[in-house]
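Every protein chain but one is kept in place in this view of the complex.
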Amino acid sequence: MELTILYYLIPSLFMFCCGVYGFVTRRNMIAMLISLELMLNSVDINFVVFNRFLFPGEMEGMFFSLFAIALAAAETALAIAIIINVFRVSENIDVRDVNKMKH
Amino acid sequence: MQPVIPIIILALPLAMFLFLGLCGHKLSHRMAGILGTAGMGVTMTLAYITAFTYFFSGSPEFIDADAHTRLQAVIFNYDWLAFTPQLVIRLGFLLDPISALLLVVITTISFMVHLYSNGYMRDHHGVWEKGFQRFYAFLSLFSFSMLGLVVATNIFQMYIFWELVGASSYLLIGFYYTKPSAVSASKKAFIVTRFADLGFLLGILVLSFYTGTFNFTDFTSTEVADGVYQISETTSAGIRDLIANSTVPMFMGASVLTWALVLIFIGGMGKSAMLPLHIWLPDAMEGPTPVSALIHAATMVVAGVYLVARLFPLYLMEPAALDIVVVVGALTALYAAMVACTQLDIKRVLAFSTISQIAFMMVSLGVTRPEFHHGVGYMAGMFHLFTHAMFKALLFLCAGALIHAIGSNNYTDMHGLRKYMPITHITFLIGCLAIAGIIPFAGFFSKDEILTATMGYSTVWYIWMSLVAGLTAFYMFRLYYLIFWWKEHKVHEGHPAPHDQPWTMTLPLVILAAISCVAGFVPMGNLVTWNGHEMFDNVNFFTNLSALNWQVAGMSLAIAIVGILVATVMYRKENRYPQMMKQALPRLWDWCFHRFYWDELYQFITHKIIFGCISKPIAWFDRNVVDGTMNAMAFVTQRLSFAIRGLQSGNVQFYVWMYLIGALLLGLITAICLI
Partner (left out) sequence: MESVGSIIVYAIITLTIIVCSVLAVTTRKILRAATYLLFALFATAALYFKLDYEFLGAVQIAVYAGGIVVLFVFSILLTSHPGQNSTPLVSRRRFMGLIAAVAMFGVAAWSLISRAELLTATASGDNPVMKEIGEALMGTDHGQYLLPFEAISVLLLACIIGGVVIARKR
């Protein structure tokens, strides 16, 4: 049995769809953020897989993943800071309660 | 000649302008006046030194003693803007007969006006005019610009200073900027001359494009061999090609050179108030009277004449352009003289008289042919420029003294002033005699030379110009009698009787009157000729007198005397003749009084035709189509935003849904398309 590129892309896609499901169903902002991490992670896998299978001699995909991980870390840190701030104000981290900033 | 003195001549008025303009308000009025006058006095002295060195030193730099020919000397010439090796704009100092002559004229008149303004710009109680320091700053700016114009070494430098004199004229006409009429007069002067300058600029571009040079010394090196005019070896290659090559580009039946010269002449027409661009000059009299004397009588308005004289060798190559100059000049001379006979405002009379006299100079240049009397017309035109500057400035300054004393511009408020203001009376009379052309006053000699030159050109124009000379004598003496005679002056209760003005104002009058008496004896034929060649072998005080052509001189003298006599009969005492004449020729009088309706014609063209037919549709298009498109876009955007703003619910998951559906649809479409 040959493990072609498809064998790696399908689990990654599954992970992504789990992220989508979680993001649209969860109300808790931290849970939404966790779903977001799942999606980002599946994208990282895709980059690496494409690099390994389609452009073996180069490192672009790997570096994309590397920078994406750094970006994800930054984004998470900031998002959690915001969430904690929201929690301080409203004692609650339900995403339906944070629509007061639309005005 | 060392360039030190010429540089100071230009730099001193500029420095005075900057100093008075920037720090003037810190100085007292008297101090500013003294400073401005002293600066101009120094400039005048230096200009005299320069001119006398040029004319009389006999230095080989300035005169070829063997050939009795005066030379053009470039004292200095800096590269100012070097765009490319070919296209270099230089600022320099060119000394030749006409620029030396103009240096003397400008600085003399300017100094007189500076001195005179010390008295004129304050009222009877000694209160200084508001903005007195500003006035002196602008006078200095004007002097600087005018001096820079006449000594220009290239046509572009001339253009720069040409615009500068226009700007300073604008500033000085609008000096009383709280008066609406002064503001509109300054705008009118600026716009009309600017419009004409467009022609000048086009002419410069055409000329320099085909000749490849801006320099006057390249344009104007000419020589006469065997009595026939030729182009000399030093003339630029571009011009020689233009003349020699029969395949020069033609445009609408005229050669490029003709076009360039006519376009440049249009610029001169604007500045020198030739028909039909004369309309700004009468209105420019809204400025203070010393300004009228300096700018609108003696110096700036002759810039057009100077321009033609400066490029004269080029004009000689294209007699067609010179013929245009003659026709324009002759028509303007008669027109302005006729209008001057009917005006009430004494400054307007003098303004139209100025237009008429400048037209004389133009005609004089236009009729010049080297074959006839060594090109006497050129010399006569420059001679008339010189004498006219003196006596016209004198007349304007007298008018200023009268206006200052009476407080009105109209002669109807004056009448019979001869006993009250004797100095003004005598000097004004001398000015009138000079302009009328009575021997031995200045105007006689110069006008006589002009008529001689005109006779050599065409008998018809000779008769025409003689008629205008007679009219000149008539309207000047009409003015003289209406101011100083006619009937007894009524002194109003509570007003002091009019009297002569303080010495600062009378001294310039006396000096200018003295110059007007003797200026005619200057042997101009040996100083200023079109090719620098001296006309007379031996010169003494009576050279001009002995060189007279008595046939012409007697004729012009007779015409002038007839004009004066008619004026005497009609206006010396209060009588019914003027009224009778007005009723005999009502139509003519009406047209003259309304200046042949030129202003109304311009009003009609600009308002009805240009504004109504061109500007209004453009404005409509701009307002409705261009703006309308933008407004419609803004309107649609606004409406659309209102319609969809409900989607901005603040519910993050709703956004995600929208995004997801969009992404899915896109993915679906691409997937289907790529199968």
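A and B label the chains in the order they appear, each numbered from 1.
Everything that follows uses one rule, which is that a contact is a pair of C-beta atoms (placed from the backbone, for glycine too) under 8 Å apart; a residue touches a chain by one contact, two chains touch by 3 or more.
Note that this is a predicted model, so its numbers are computed, not measured.
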Residue, one of B:460, B:609, B:632 or B:664, that touches the chain absent here: B:664
Contact footprint on chain B, counting only the chain that is left out: 657, 660, 664, 667-668, 670-671, 674-675
Hidden partner interface residues of chain A, rising order: 1-22, 24-28, 30-31, 33-35, 37-38, 41, 44-45, 48-49, 52-54, 56-60, 62-63, 65-67, 69-78, 80-85, 87, 93
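As a working rule, only the chains that are shown with their structure count from here on.
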Whole-Å gap separating chain A and chain B, where each centre is the average of the chain's CA atoms: 82
Chain A residues within the chain B interface of the complex: 20, 23-24, 32, 95-96, 98-102
Touch list for chain B against partner chain A, complex: 648-653, 656-657, 660
